[in-house]
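Submitted below is the structure of interest, expressed as structure tokens.
All protein chains of the complex are present and in place, except for one that has been dropped.
Note that the chains take the letters A, B and C in the order they are written out, and that residue 1 is the start of every chain.
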Amino acid sequence: MESFLAIVVGLMVSAAFFLMLSGVLIRFVFGLILMGNAVNLLIFTAGRLAPVNPPLIGAKQTLLAAPAANALPQALILTAIVIGFAMTIFMLILLFRTHDQTRTLDADQDRFILETDKTDLPDITGQKVQE
Amino acid sequence: MQSVILKTATHLMVGLMLVFAVYVLLRGHHEPGGGFSAALLAGTAFALFAITEGADQVRRAIRIRPAAMAMTGLAMAVVSGLPALFTGRPFLTGIWRHLNGFSVGTPLLFDMGVFLAVLGAILSILLALEEN
Amino acid sequence: MTNLLVFPILLPLVVAVLFILARVRDRHAGTVAIAGALAHLFVSFMLMARVMEQKVTVLWVGTWPYPAGICLVADYLSAVLVLITAVIHTAVVVYAAKDIETRQIKAGFYPFMQILTAAICGAFLTGDLFNLYVWFEVMLMASFGIMVMENPAGRLTNAVKYVALNLLSTLFLITAIGLLYGLTGTLNLADLHDKAAGVENTALFTSTAMLMMTAFGIKAALFPLFFWLPAAYHTLPAAVAAFFAGLLTKVGVYALIRLFTLVFITQTHITHTILMGAAMLTMVSGVVTAASQMDIRRILSFHIISQVGYMILGLAIFTPLALAGTLVYMVHNIIAKSNLFLVGGLIHRATGTFHLSHMGSLYKTHGLLSAGFFIPAFSLAGFPPLSGFWAKLLIIYACLESGHYTAAAVAAAVGLLTLFSMAKIWLEVFWKQTPPKDPLPLPKNYSAWMMAPVLCLCLFTVLLGLFMEPVMQLSLAAGEQLMNPAAYILAVKGGG
Partner (left out) sequence: MKPPLPNIENPPACCRGGLFSSILPLVLFGFLCLAWPRVVQGDIFAVQWAWVPSLDLDLAFRLDGLGLLFSLIITMTGFFVTLYASTYMAGYPHLGRFFFYLHGFMLAMLGIVLADNLLLLFIFWEATTILSFLLIGFNHESTDARESARQALLVTGGGGLFLLMGILLIKAAGFPMGLSLLAASGDLIRSHVLYPAIFICILVGAMTKSAQVPFHFWLPNAMTAPTPISAFLHAATMVKAGIYLLLRLHPAMAGTPLWTGTLVIIGGITALWGAIQALGPCDLKRVLAYTTLMALGVLTLFAGGQTVLSLTAAATFLMVHALYKAALFLAVGSIDHQTGTRDLEHLEGLLKCMPLTALAVAGATLSMAGFPLFFGFIGKEIMYEGALAQEMFPVFATIATLMSNALMTAVAAVILITPFAGPPGGKLSLVCEAPWTMRLGPAIMGTLGIIFGIMPEWVSANLVQPAVFSIHPDREDIRLVFFHGINLPLLLSILTLALGSLIYRHRILLRYRVETFMQRLWITTPVLYQRALEAFLSLAGSFTGKIQNGSLHFYLFVTIFTMVVAVGWPWIFHIPAALVLPETVGPLIAFGLFAFILASTGVVVTARKRLSAIGGLGGVGSGVALTFLVFGAPDIALTQLLVETLTVIFVSLVLLRLPPIDAVQKRSCSRTIRDACLSLGAGLVLTTVLMGVLQVPLDRSLTAFFENHAYLAAHGRNIVNVILVDFRSLDTLGEICVVVLAAWAAVTLIRRPKEG
């Protein structure tokens, strides 16, 4: 089971990076979501697949009756899921407003590539920039 | 959404989801659930509500500002850690009182803080988006 | 039992919460924030005093024992960095009180700054790897928030790059944490130190270390992972840029120092050699790119990168002296760099531009501001007796002492190129006459309250240089502590 999960994780990561590299920012967000999922699976797998019992202590008991799934990675994943969710939503809204500003979400467009204003362009001669 | 039946159905469903959310929150310490799931559930309910009825209705229903709700949640989480300070123990040490078989402690307050914070956060984005 | 450790994190958090719940009015916002910052400074100072006394102090949050609970640990390195964070926070908030527009206050500038401070302190103090990740996320989110805060001129495309690359780094980070947990079964840094020695598959361990290095390398802006920094920093308001420039990359540097002195020390011939290569390339690429720029903030941004290289170089050499040099360099650079960005803001207020070609004559008209620039700038270039001189001297000396002659030569050459850039700004902004087409500098379009933090930070730069011996003693002790983490580990275990 583990090796299959590892392969699933790897393929999801590949897909996520491929989407991120596409230069289409919406697909970047898709990649982000996918990568988040992949990482969660990775942590889960790294915490080892154990017996299918959830880590819950039965009523009237003070300790686990039977070996259960590893609880710690689950807690970490829960944190990671929520943080990932917050980041994704933020990125989404950021893109939404960026689109208002640039009218495009194609990161290969000049509007995205230009990092400085015209007057800030690198100017190696030390001469004044002509406007 | 003209249909009264649909409206009522939505109301009912949202109401049910909210009740369920509170249930998930309260049982979280012992059964699957907890502040996060409950908040996400309630958030989904409000999202449904907002999509069918509009953001105004949601605002009216929850009364307090979502941002304030989120901050209250954060404040609760922080406050739940403070009693320990006054008893000279490390921050966030759980303090429990046992009454008739029920255990009440600061971690539960913490969980409620989580609930409010996450719900407030979801609501504030949701409403802002809807109103935009 | 020392709850003092939690206050540098808790206090700004509480102030931030108060800001919203008590609905602090806009005109009181600055005052409240300054009060909060001063209180933070006070507790950080107390913490420093405590650490001077006890060397390492530990708090197990929630009373849960080693290694299951989360602990906060303050050793010399952490305590110094927390203190310096508090200093910069205070300076920036005082500056911002007169600089930030009401619109930004309404958008929550101060609570964001407070939480950012809390997160930075959290990252410096935590003794748990996953907790470190959480603080990094808080930091990142707060920085996103401040970056997009209503500043209509701000270009969101730059923010997109910043966000995208930083998100990638946190994804790398959490992946690395997951793998490390899978490998060792623990998250506590001291416990990781113990478990790391027992990992048999060294190649696997090195790979994990490299993933961690990549993740924090992005945060620290190492070559070739620094793109996010120059893409975004020059769009920020001066106060924000000062805070970010001073501290954000340094948290990445701190994390690298912590992990590569405490956890990933079994394969130093690989990991630290790579760090050294990265450090040299970072130093050079930062300073070379800076030389081509004509926007003050871009020049300064690229220099951040270059100087991170020095710090990592100290880590890569991996001797107590080198680590002491790194610490001195960090302290010096945080102060000087933040200060320069603040000065950049004042220059903008005086001339209306950030572009070197369009300004001039400030030496004639703004004497105090000239001094305010001159001291941090030439400290950065490493002129004695300013703090930067000692930082550079220690790093170069550590290189020479350990036989890394190439690294020493690179460090010296980069120092010369830094001097070139600083001299360029000085010549263009202060000495040159304002070009005929451009307006003359405004008489004094900033209040004394904005000048005060600049001068205070200048004073720190000078005092740090003049009273170097205590700083050296502390840094050497810190370097020893990092190289021989036994005391750290003992303190962490003892608290359980």
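Here is the rule we use: contacts are C-beta pairs under 8 Å (C-beta built on N, C-alpha and C of every residue); 3 or more make two chains touch, one makes a residue touch a chain.
What you are looking at is a predicted structure, and each value in this text was computed from that prediction instead of being measured.
Just so you know, the chain we are not showing touches A, B, C across the whole complex.
Of the candidate positions B:Val14, B:Val58 or B:Val114, contact with the unshown chain belongs to B:Val114. Of the options C:Leu183, C:Leu440, C:Val462 or C:Met483, the residue whose C-beta touches the omitted chain is C:Leu183.
Only one residue in the set C:Leu4, C:Val43, C:Ala142 or C:Cys458 touches the chain that does not appear here, and it is C:Ala142. Checked against the full complex, the one of C:Val160, C:Ile174 or C:Ala322 touching the unshown chain is C:Val160. Residues 28-37, 40-41, 43-44, 47, 51, 66-67, 70-71, 73-74, 77-78, 81, 92, 94, 96, 103, 105, 107-108, 110-111, 113-114, 117-118, 120-122, 124-126, 128-130, 132 are the ones on subunit B that touch the missing chain.
Panel shows subunit C; residues 13, 61-62, 64, 67-70, 107-108, 112, 115, 118-119, 122, 126, 130-131, 134-135, 137-138, 141-142, 144-145, 148-150, 152, 160-161, 164-165, 168-169, 172, 175, 179, 182-187, 195, 199-201, 203-204, 206-208, 210-211, 213-214, 217-218, 224-225, 227-228, 230-231, 270, 274, 285, 288-293, 361, 363-364, 367, 378, 381, 383-385, 389-390, 393, 396-397, 400-401, 405, 408-409, 412-413, 415-416, 419-420, 423-424, 427, 430-433, 468-469, 472-473, 476 of it touch the chain omitted from the view.
Interface residues of subunit A with the unshown chain, by the touch rule above, are 1-24, 26-27, 29-30, 33-34, 37, 40-42, 44-59, 61-64, 68-72, 74-75, 77-79, 81-83, 85-90, 92-97, 99-101, 104-109, 112-115, 122, 124-126.
One rule holds for everything that comes next: only the chains that are shown with their structure count from here on.
In this structure, the chain pairs B-C and A-C differ in their number of contacting C-beta pairs, and the larger number is found at A-C.
A separation of 25 Å divides the Cα centre of subunit A from that of subunit C. Distance from the subunit B centre to the subunit C centre is 36 Å, each centre being the mean of its Cα atoms. Among the residues of subunit B, none is in touch with two or more other chains.
Listed in rising order, the residues of subunit A touching subunit B in the complex are 54, 56, 59, 78, 82, 86, 89, 93. Of all residues in subunit A, those touching subunit C in their complex are 20, 25, 28, 32, 35-36, 39, 42-43, 45-48, 72-73, 76, 79-80, 83, 86-87, 90-91, 94-95, 97-98, 101-102, 107, 111-112, 114-116, 119-124, 126-129.
Touching subunit A in their complex are the following residues of subunit C: 130, 134, 137, 141, 144, 148, 155-161, 163-164, 167-168, 170-171, 174-175, 177-179, 181-183, 230-231, 234, 292-295, 298, 353-355, 357-358, 435.
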